[in-house]
Each structure stands twice: as structure tokens, then as C-alpha cells.
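Take this structure first; my questions come after.
One protein chain omitted, others in place.
Let's turn to chain A:
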Amino acid sequence: MYFCMLFGMFASVKAVATDSVTIVLRNHLFIPAQVEVPAGKKVRLIIDNQDDTAEEFDSFDLNREKVLFPKRKSVIYIGPLSVGEYRFFGEFSPNTAQGVVIAKESSDAAQ
């Protein structure tokens, strides 16, 4: 009952998802490594892992963590974000798989 109340409390103010951005993971690199999104809006990140190995999308700044299975697509919702930079990385290949989400005012964001 507690869990239903908890989920119901926040689900009642659920907003509609808007933009989608696709990121490809190839040779342990996020392409593009820099993603610009509109501030104040929810964004759907589609991550296409084209490598033969699993990876874990991790971001302390965005509070997101997801296993990316090889040759599979994954979806993560982020935002609405305040203007600023939010780092993300691949936990299994942190030296190469790095990226940043840049939240800009809507008119400045080029997706």
C-alpha cells in the first residue's frame, strides 16, 4: 500500500515526454559525445549499443544508470534539466566512453 501511495503521489503530476535524442555506442565511444538538449523539458535518450560487449550507462549528475546490452537499443528519460552540463560515462570503459549532456535554453539547443 505504501509503494502504491508513493508511486501514485508522483505519477499524478506526470508530464508528457517530448524530444528524442539518439546516441550510438561504437568501439566504446559515445557518438555524439556531446548532446545538447532543451532545458526544462523531458528528453528521451535512445542509446544504440553497436559493440559486441555490454556497457553500463552511468551518470551521477543525472542520477541515471542502465545496462546497455550488446547489439541492443536502450531508452533513458532525462530532465526536465536546469541549464548546465551533466556528465555521463560507460562504467565498463570509463576512459573512452564519456559524454556530456548540455542543457540549454530552448532556442539555443540544437539536437
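The criterion applied here is as follows: a residue touches a chain if its C-beta (ideal position, glycine included) is under 8 Å from a C-beta of that chain, and two chains touch if they have at least 3 such contacts; residues count from 1.
By our rule, contacts and distances are computed from a predicted model.
*Asks:* UniProt name of the unshown chain, from "Branched-chain amino acid transport system ATP-binding protein", "High-affinity iron transporter", "3-oxoacyl-[acyl-carrier-protein] synthase, KASII" or "Nodulation protein E"?
*Replies:* For the chain not displayed, UniProt's protein name is "High-affinity iron transporter".
*Asks:* Would you mind spotting which of A:24, A:67 or A:100 touches the chain that isn't drawn?
*Replies:* Missing-chain contact among the listed residues: A:67.
*Asks:* For chain A, which residues touch the unseen chain?
*Replies:* 2-3, 6-7, 9-11, 13-15, 17, 42, 44, 53-56, 60-61, 63-67, 69-70, 72-80, 82, 91-95
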